[in-house]
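Note that one protein chain of the assembly has been removed; the remaining protein chains are unaltered in position.
By written order: A, B and C. Residues from 1 in each chain.
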Amino acid sequence: MTLALDTRTTSRDPAVTPRGDALISIIGLSKHFHVKLGAFGQTAAEVHALDDFTLDIRRGETLSLVGESGCGKSTAGFTMLQIHKPSAGQVIYGGVDLAQLSEDRLRPYRRKLQVVFQDPYSTLNPRMTVGEAIAEPLLFHGQATRGNITEKVATLLGDVGLSPRFAMRYPHELSGGQRQRVVIARALACGPEFLVCDEAISALDVSVQAQIINLFQDLQERYGLTYLFIAHDLAVVRHISDRVAVMYLGRPAELGPKRAIFSAPLHPYTKALLSAVPEPDPARERSRKRQVLSGDVPSPLDPPPGCRFHTRCPLAVERCRREVPAWREMAPDHFVACHRVGEAIPVPDAA
Amino acid sequence: MTDPLLSVRDLAVEVSTRRGPARVVDGVSFHIGRGEALGVVGESGCGKSITTLALLGLLPPGARVAGGSARMEGKDLLTLSRRALREVRGGRIGMIFQDPMTSFNPVLKIGDQLIEPLIYHRGMLRREAWARAGELLRLVGIPGGASRLDNYPHELSGGMRQRVMIAMGLACEPPLLIADEPTTALDVTIQAQIVDLVKDLRARLGMSIIWITHDLALVSGLVDRVIVLYAGKIVEEAPVDDLYARPTHPYTQGLLASLPTLEGEETRRLPAIGGTPPDPGRRPAGCPFAPRCPLRVARCESEMPPLVAVAGGPHRAACWVNAKPQELAA
Amino acid sequence: MLRYVLRRVLIWIPSILLILLAVYALAFYGAGDPVKLIFMRAPGDVAYNPERIEAIRARAGLDQPFLIQFWNYISHLLTGNWGNSLVTGRPVWRTISAAAPVSLQLGLVAILLTAVVAIPLGVIAALNQNRAADYAILGSALILWAIPPYVAGPLLMVALILVLPTGSIPYGWGGVFDVRILLPLAVLSMQPIALIVRQTRSAVIEVMGEDFVRTARAKGVPELIVAIRHIMRPVLTPVVTQLGLIMITLVNGAIFVELVFGLPGLGRLTVESTLNSDYPVILAITLIGATLVMASNLLVDLVYPLLDPRAGSLRADR
């Protein structure tokens, strides 16, 4: 296997146009947060939440972003949508670099790019009824008139499996699952092409999660939506995704078709992640030998040099401490950032 | 199993709401043997945490035990004096809570919090307790051991805090450890570390464990027996292998079916359970799962089925349809 | 930390300058010519002589534009010359340095008394939430809060007159260890005590609901120790903050208390000097009052990290 360097990480050409079927092209996206530390806020520091993130999101696919908390997966989603202004990089959508647009010029694009948050309890304005919350974007973006708004709201509620009588309810009267349906209905109200689901099911009851997962899939079929599904539950990710990107400490570690990621993971972190997931199967669980990662994720305030995973990696060698691994396409459509992948030394199998 | 360590009978807990008292735990009975690990599985609001808090007399204001008994080592925990109860807490039953951030006092060093059970149960002096606390930190695999005693909780990572919490629960080597969703706030790789740690400690120290969780997958490799709670009632109880191989209650069946897995074939749609769990204040008269149950018959809506043995043995379920309890006499 | 203190203190300079400028402007444009004021107050036989006034004005630099005069005042201030009182003609510095210790001592003792009385009462109220003791404490606090010090002062005074022989009525100043301090102290502390009792009570109630208190109980820690170690420590943070912030209440309260009880402090000086439009004194009092409040705010901010080890650190979670 050749160590062909991928050229896309270094590409900064603003004239880049999305290739073929890409709905959104993300090129070298970074987000650093400035924070003040110390008892009197005397130390300025920088959180490296997202570094050099490059990715194409294809029309109609479900791309999942997985990783542990603090790995920058939510930041990636928010920065893509320009909810956080990127520190560097481009987000090409419809031939335009969204990162360059002012808030006013961005507004027409916002409608097409929507988000569903993790916590449905705080995503709805407690002072607005469900009907008002859904009607607002419809009216604002001219998707409905005052004359037909009731109907439109009822239709949207129906789309997410709620009866029209929910329109008069306030969010605090609803259960978590119902709220998440309302949030989805409101996101749909704008007629989006692209939906970021930021841990959209993890705050829900176990018996309700499957309903919402199914809802997401139905809506995708009906409206041809493209999803960026941010999650930490790998079993759910396997169920819902077409492609999966694994992140570690602000950087992408591996990206590939779902089947490849789950059956033949390349990056040692992906392997560790997969081996940590428990299965509802007592016999397997008891006999299973886990590859448990030692230690914690290092602080994004001071990320380790070289490969960010080297402090916990069972395969780390000297080179990993020095050099940032390149983003390499090891198999068609399967990318990985690891020096050791493809080396002669056989990588011990985790599972 | 002779002489269980803890045996709970007909425990009921009521919470006062604006609509009057609501039973959040309703007639729960279970037992746990010495050295046994019991999983208690249920969704938020099913009463699983409240059950254990009731055992230790730690119910929040507004909640009260409305009946039942909990016998452990010849005493009924529910009727103990404050003083005797205090000796049970931390001394005979160790407790690990869900959120390791809020469960530590932010302004006290972890050492100061870790020595408390040693001081109040073992009568140790501060200095001995401090030394023992250092050993405990090594036991739970905290790098740096005793030197970490001077840290404040916020200076440790979530996984480290949970290890300290486990050390605190185990400090007096209690015969029973109750872990209330100890890994829910943690990442999968850290969760795997904690699960392995607890398994390892159990093998070495031989204590009984009650592990409360909403995650059916998590407990499968961890416990001997599982209780499934729904809306304050036990709907199924079985040895762990039985439960996953032959789930009997439609709720357990639905829950297991709706979990996506890492292995096996993929389906486009998940077989989901419809509806939402009932509000504690407005639970249906009969089986609480009836409104969501695909197998529901008329009787389910008026009468709660008893927990009966399925195919003999220790596997029990409460369902008129699947478990087919014998008609009671008359 | 030193740099932090320095930065904070540096911000005081423009603040105080601006405050002084405002008061100076009020004096300059509002109250009228200080020299005329002197003459108006002079005994009747001093003739109103415009030329003489002009001469005095020129000599004192009072014929110059506003900003120049203000600049002169500030530069004198920097050299330690606070000017002379328009009423007594004595140096302001001497007047202030006679009055300030009285008020400062009274204020310090009042803060101490507040802390000693109010915090335990607040804790007791919280631990007995919605029971008789709670209602009694909270009710008294509300009543104390509702009685303005200028009503409470005379009332207490009169009450004492009724029981004590005329000669021994507490009036005037004899230092903090003199019996006569008791009444002014009580009246001055009334509102701060009410405030701190309520603050402590709600802080304790809030902390009692925290998860870590449940953890402590689950460890088998005795209730008394739970209250002292696990509840009180976190409660101190907001309460100490509040204690620092009652400085303004004290500065204001001192005005009434000193007036009513005849204490020769800054409060009485404030009333006297404003009634007489004695601007050099007013400016000096403003300067001291503002500095005091700013310094107490700084002190609170400095103590805060000591009480709460989390202050300023990035939360490890999320």
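Here, a contact is a pair of C-beta atoms (placed from the backbone, for glycine too) under 8 Å apart; a residue touches a chain by one contact, two chains touch by 3 or more.
Please note the rule applied: contacts and distances are computed from a predicted model.
Taken from the listed names "phosphoenolpyruvate--glycerone phosphotransferase", "Na(+) H(+) antiporter subunit F", "Cytochrome c oxidase polypeptide III" or "Dipeptide transport system permease protein DppC", the protein name that UniProt assigns to the chain not shown is "Dipeptide transport system permease protein DppC". Looking at the complex as a whole, the chain kept out of the display touches A, C. Among C:143, C:182, C:228 or C:306, only C:143 touches the chain left out of the display. Of A:33, A:121 or A:223, it is A:121 that touches the chain left out of the display.
Shown as candidates are A:48, A:186 or A:328; the residue that touches the absent chain is A:186.
The omitted chain makes contact with just one of the residues C:19, C:104, C:136 or C:236: C:19. In the full complex, subunit A touches the hidden chain at residues 81, 83, 103, 106-111, 113-115, 117, 119, 121-129, 131-132, 135-137, 139-141, 146, 149-150, 153-154, 164-165, 167-170, 172-173, 183, 186-187, 190.
Looking at subunit C, the residues touching the absent chain are 11, 15, 18-19, 23, 26-27, 29-32, 142-143, 145-148, 150-151, 154-155, 158, 161, 248, 251-252, 255-256, 270-271, 274-275, 277, 282, 285-286, 289-290, 293-294, 297.
One rule holds for everything that comes next: only the chains that are shown with their structure count from here on.
Summed over C-beta pairs in contact, the chain pair with the top total is A-B. Of all chains, the one whose CA centroid is most distant from that of subunit B is C.
Rounded to whole angstrom, the centroid-to-centroid distance between subunit A and subunit C, based on C-alpha atoms, equals 55 Å. For subunit C, residues touching at least two other chains, in rising order: 313, 317.
Taken residue by residue, subunit A touches two or more other chains at 69, whereas all remaining positions touch fewer. Every residue of subunit B that touches subunit A in the complex is listed here, in rising order: 43-44, 143, 157, 159-160, 187-193, 195-196, 214-218, 220-222, 240-241, 244, 251, 254-256, 258-263, 266, 268-274, 276-277, 292. Those residues of subunit B whose C-beta lies close enough to touch subunit C in the complex are 53, 56, 58, 60, 82, 86-91, 95, 97, 99, 101-108, 113, 116-117, 120-121, 152, 154-158, 165, 168, 171, 185. Across the interface of their complex, subunit B is touched by residues 68-69, 175, 177-178, 205-211, 213-214, 217, 232, 234-236, 238-240, 262, 272-286, 288, 290, 292-297 of subunit A.
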